[in-house]
Structure formats: structure tokens, C-alpha cells
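Just one protein chain is left out here, and the rest sit where they should.
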Amino acid sequence: MQFDDKVPIYYQIKNYLYHRMVAGELGLGEKLPAVRQLAVDLTVNVNTVQRALREMIDEGYIAPQRGRGNFVTQDATKIATLKQQLTTTYIQDLYGQLHALKLTDAEIIAEIKTYIQQRGDADDQRN
Amino acid sequence: MTSFSHDFRIMWRPKFRNMNQLLFFNLIAVVITMVYQIWQLGLANLEMISTVVGWGLVFGFVAFVLLTRQNEQMLVSDTYRLLPTSDTKLYLANLATSLVSLIYVGAVQVVLVLIGTAMTGKTIRNWFQTNVNFQMSAADLRNVALYGTTSVFWAVAIVLWIWVFINLIHFGTNTISAFLPNVQQRIVKVILAVVLTWVAIRFMSWLAQLESQVYNHFTAVSDITLNATGIWLDLASLFVAIAVVAALNIFMMKRWVEAKY
């Protein structure tokens, strides 16, 4: 994984784990790799991984079990809320940028629809 | 922190390995010479003593030179200076291992001479019978023992003195370079070199004088006991000098002398 050196690494690790949880790559109640293993996989400091996990435990996304390691929460609504939050964040971002280009709300929706359609056609052709 | 005996073991290993390598070549040289002699003179006339002693002197000297070099290098290499031990222990362990290594080489030479003697027993026995009178009195034996131990002590003292003296030159120039800018360094180093050469020459002439004294002891049997005390006194003063120079070296090592990197 590539990190942006301008953003705190623990923050990027949290984001990475949020995404994997929402995308289902880390399922409900699934065991996370050991801290050191995660650090090796991501080529980051063990302390940084620990900080990211600690914050996610405080936020309730990760449930530590004594002597067994860390597990993704069993709470499906928690992940659903997270998914909603992430979606809102991205849409806010996208909307903000397009709005700055002086597109109207109708135009923005139309552009998105066109994009999805073209993408779908391109995928069909490839298949 | 490690103990002196631990330091000794650490520093002994590489020297021991080096010496064994050297002795291996020594043995090869002896064997080759022996084969050559057998081929030239025949087995009956094989004479091993001079071969063994000759090569022994050559390799003994090489061993001394190699140890002198190693003795210097170990004290200024990170590998040894990083050891969790005090500079005093490191310095003394270095000196001790160098000395023991040299003694080891000497002991192997003695063994080789004994083997050589056994192989050419006839020549030696003849030589002893014609040249040495075995009817020695107790006093004579005591004198032989005295000379034996004295000369061993002397050899040890001289070797140690050479090593600590070289250390002194090395550390002295090293210390000076830590304080002076490069230009002044050169001048001071030249002066130091002159002074130290003078000291070395004085030491050599003193040694030569001493040697003639010792020689007189051996020849003029009558006043053995009289002069023997003088020799022991000289020996003692040399050991004191070694101790003083070694202490000075350790002091410089603790304060100024760094490893090269």
C-alpha cells in the first residue's frame, strides 16, 4: 500500500481498514492479522498500527479479545452506518468540486448518469 | 559488562587462528626442506635440527610482526572498541592475548625441535657426549635454571616493551591529531617522531649494553651471584617502564584515542 506522506499514517491505516470493512473484505467478526503482521504487510511502524487500532477500538469498529487478537465488530448496523458516512463524505467532495465548476444540480446528476452508462458500455465491450 | 577472561577469549580467537595458519605454513616449509634433504643426502644423513630451528626463527619473527600489527589494529577497530567492556580490560586483554599467542608459537617450535631431535637422535647424542659434561653440580644446575628463567623473563619483557612502545607512538600521534589543525599536526608529528626515535635508539643501546653484561655472566662464571642481582634489577625496572607506558596508553585510550572508521 502506498501512503501519502503529508497525511498522518495512522489516519491512512484507519481509512484503509474502514474501506475493507465496508467492502466486506473484512467480514463481521473476522479476525484481523496480528499487529506486527499488519505492520509488515503495510511497511509501517508497529506503533503506528497500534495507534490506528486503538482508535478503531475506541470507536467500536474493532473488538479486542484478550489473548486472541482483534476482531471486526459483530454489529452490522455499525458497519452500515460507516458505509453511509463514507458515501456521504465522497459525495460531499464530488458535489463540492462540481459545484465549484458552476454545474447545476440537474447537470451534476445528468453527468453522473452519463458517466455510469458509458462505463457500463465500455465494460460490456470488454466482455 | 564482560570480564577480563571473557575479553581474553574474544581477542584470543582471531590471533590463535592466525597463528595456526602461520604454523601450518611453517610445517609445510619444514616438510619440504626435509623431503629435499632426503632426496639430496639420503635418509641416513638427515639432519633436522638446523632445518627446524632455521624455519622456527623465520616464522617466529613473522609471527611477532603479525601479532604486532594485529595488536595495533584491534585497539582502533570498531569491532573491538564497541565491546561492552572497559578500555583498561580491552587493552590488557589485547596485550595478554598477543603475548600468549607468541608463547604458543614458541611452544610449538620447541615441540618441533623435540620431534626433530628424536628423528636425528644420533647426531644430537654425539654432540651432547662430546660437548656437554653431564656431571653438573647442584650449583651449576641452579645457575642453568636461573639463566633459563631470566632469559624467558627478558624475552617477555622485551616483546611487551616493543608492543607498548609502538602503542605509545600510535596513540600519541592520534591524540595530538585530535587537538591540532592539520598544518600544525604535521610539525608536531615530525618533532614527536624525532623524539621517539631518539628514545628507541637509547633503548636499543641500553639493551645492547645489557646483552654484553649477560654475555659476561655466562663466560665469567666466577662472579655469577654478584651480577645476577643487577640483571634482575634491570629486568624489574623494564617491567616498571612497561607498566607506566601501558598505563599512559590506557589513559589516552580512555580520553582521546578513537577507532578508525
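Order of writing sets the chain letters: A and B. Residues in each chain are counted from 1.
Assume contacts are C-beta pairs under 8 Å (C-beta built on N, C-alpha and C of every residue); 3 or more make two chains touch, one makes a residue touch a chain.
Here is the rule we go by: contacts and distances are computed from a predicted model.
Peer 1: Please identify the absent chain by the protein name in its UniProt record; candidates are "Putative translocator", "ABC superfamily ATP binding cassette transporter ATPase", "Vitamin K-dependent gamma-carboxylase" or "Signal recognition particle protein".
Peer 2: Cross-referencing UniProt, the chain left out corresponds to "ABC superfamily ATP binding cassette transporter ATPase".
Peer 1: Write out, one label after another, the shown chains that touch the chain missing from the document.
Peer 2: By the stated touch criterion, the chain not on view contacts A, B.
Peer 1: Where the complex has a chain not shown, which of B:Val62, B:Leu180 or B:Leu248 is the residue touching it?
Peer 2: Hidden-chain contact among the options goes to B:Leu180.
Peer 1: Spell out, residue by residue, where the missing chain touches subunit B.
Peer 2: 1-2, 9-10, 13-14, 73-74, 77-87, 177-182, 185, 254-261
Peer 1: Take the complete complex as the reference. Which residues in subunit A touch the chain that isn't displayed?
Peer 2: 3-10, 36, 39-40, 42-48
The definition used in the following text is that only the chains that are shown with their structure count from here on.
Peer 1: Where the centres are mean C-alpha positions, what is the separation of subunit A from subunit B, in Å?
Peer 2: The computed centroid separation for subunit A versus subunit B comes out at 74 Å.
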